[in-house]
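The complex appears here minus one protein chain, its other protein chains still in place.
In this document, chain identifiers A, B and C correspond to the written order of the chains, with residue numbering beginning at 1 in each.
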Amino acid sequence: MKGVLSSLSEQRVRTSFARQGFMKKLGVELRDLGFGTCALAVGFDETMTQQHGFFHAGVTATLADNAAGYAAYSVMPEDSTVLTTEFKLNLLAPARGDELIARAEVIKPGRTLVVVRADVYGCKDGVETHVATMLATAMCLAGKADSSEINDPSRRPPHPEARVKRASKGGPPQDEEAAS
Amino acid sequence: MKGVLSSLSEQRVRTSFARQGFMKKLGVELRDLGFGTCALAVGFDETMTQQHGFFHAGVTATLADNAAGYAAYSVMPEDSTVLTTEFKLNLLAPARGDELIARAEVIKPGRTLVVVRADVYGCKDGVETHVATMLATAMCLAGKADSSEINDPSRRPPHPEARVKRASKGGPPQDEEAAS
Amino acid sequence: MKGVLSSLSEQRVRTSFARQGFMKKLGVELRDLGFGTCALAVGFDETMTQQHGFFHAGVTATLADNAAGYAAYSVMPEDSTVLTTEFKLNLLAPARGDELIARAEVIKPGRTLVVVRADVYGCKDGVETHVATMLATAMCLAGKADSSEINDPSRRPPHPEARVKRASKGGPPQDEEAAS
Partner (left out) sequence: MKGVLSSLSEQRVRTSFARQGFMKKLGVELRDLGFGTCALAVGFDETMTQQHGFFHAGVTATLADNAAGYAAYSVMPEDSTVLTTEFKLNLLAPARGDELIARAEVIKPGRTLVVVRADVYGCKDGVETHVATMLATAMCLAGKADSSEINDPSRRPPHPEARVKRASKGGPPQDEEAAS
């Protein structure tokens, strides 16, 4: 799924991305952004490695998950925020290279759930190798701001179920734990 | 699957863990280790966050993947190394807390593939909340050292297929790309 | 997650199960049902096999998916229906035996998404072998009847997004295909 991204939507994704402390820590760059697509990249150094000296699978997963999340967010309504609900990652080859690049594309946009595919490539001297592929589900939390509340327990979390909970009418009550 | 871990196996896991630059960067602690089990923990600060101020899903995935990998490695032969081939992560609740803990346990040990389950908990004031669950497959590379070769192209990568490739007799040749 | 199932909820699951033509075709039996749990069983014969003569992975997946779905449905409000949105299945051993049994249990109930684990066992002469494990997400379609509309194009499908679509106010319109 590809399309034209409004400048408003682009700004929204960039603002959200800039708020992610973990992206700063890793030095991830938002390389490309479209309607339903997103590409992220990160450089290699010793602090990114697993035991064999390659990019750690956690870096690969982080990059793919985040690219998938923002590809999904790019097709969501303005008045919403996004969360990943699940993803599956297949590691295809050692994640070697000067740089790791994740490219995500929305497969199926829905009002609540958006299914996204992401592929990760190791880039060495300009040559890309396909090192991983991901299939992920992102959830749209409509009417919820994509804002930060750094671990402040006095504020409601923007949890997937929180919005739906308030929006729903009828149905038996569920305990806080179950619905949170 | 639980059992007694030999001191040799424990040392092997600890040495491998210590070689992972990404664990140092994140400040992950190897909290517990048994035969078929592994627990990892990491503390919270602003550099670990996603856009809402919780632990980033990439941190959650990294912790679960690594706990799963070392739980698997603990049941593998001495003369081997381990790689994750795939995992699936379901995010159950916002990853809040002072600390994130991943506990992994081997479900099915095999000579080549080891299936592992990992659960991640957010810990706040001593109270744990179940924030994610993972189902992963690790691959045993028999006869291969668990050593580092930081992006050195002159050395053979300890890739999943590499060992099998050399071990196999017969069968049609596959190109390097396919078998790497 | 375990609890007491109301007779109303039990009746609802049994009625839904009885409407599944594919369960009849395979001869699947609803073996056990609780609040957040479900067990299904199916007998072996030549029509259930893959190429080596074991239960086909499709049978294993069907049994696990359906047990997971009804375990999830058992914790949902009366006025709702259920759909699986995704699942991951790890095959642990050949699915041999006189009978295949799937046991599912809800890990995380939510207002919209319910995460479920299911394990499948091959039963031979009363001895069970763990042959597969599944991690699944079911979606609750609140305010939607769990009724049949056998391929009738004139009726609206009870699709995951359909309910949400009608419930949502505001937000940019999405095309029918995307939101269906």
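The rule is simple: a residue touches a chain if its C-beta (ideal position, glycine included) is under 8 Å from a C-beta of that chain, and two chains touch if they have at least 3 such contacts.
Quantities reported herein were computed from a predicted structural model and do not represent experimental measurements.
Taking the complete complex into account, residues 16-17, 19-22, 24-25, 44-54, 56-59, 61-63, 65-66, 69, 81, 83-91, 93-94, 96-97, 124, 146-153, 157-159, 180 of chain C touch the chain not shown.
Although one chain is not shown, part of chain B still touches it, namely residues 75, 77-80, 85-86, 88, 109-113, 137, 139, 142-143, 160-161, 164-165, 167-168, 170-172, 174, 178-179.
Interface with the hidden chain, as seen from chain A, comprises residues 88, 90, 92-93, 107-108, 115, 117, 130, 133, 135, 137.
The rule is simple: only the chains that are shown with their structure count from here on.
The angle of the rotation carrying chain A onto chain C, fitted on C-alpha atoms and rounded to the nearest 5, is 180°. Interface residue usage between chain B and chain C, two copies of one sequence, is largely shared: over half of the residue numbers at the contact are used by both copies.
Looking at contact counts per chain pair, the maximum sits at A-B.
Mean C-alpha position of chain A lies 21 Å from that of chain B. Separating the CA-averaged centres of chain A and chain C is a span of 28 Å.
Here the CA centre of chain B is 30 Å from the CA centre of chain C. Counting only residues that touch two or more partner chains, chain A has 85-86, 88.
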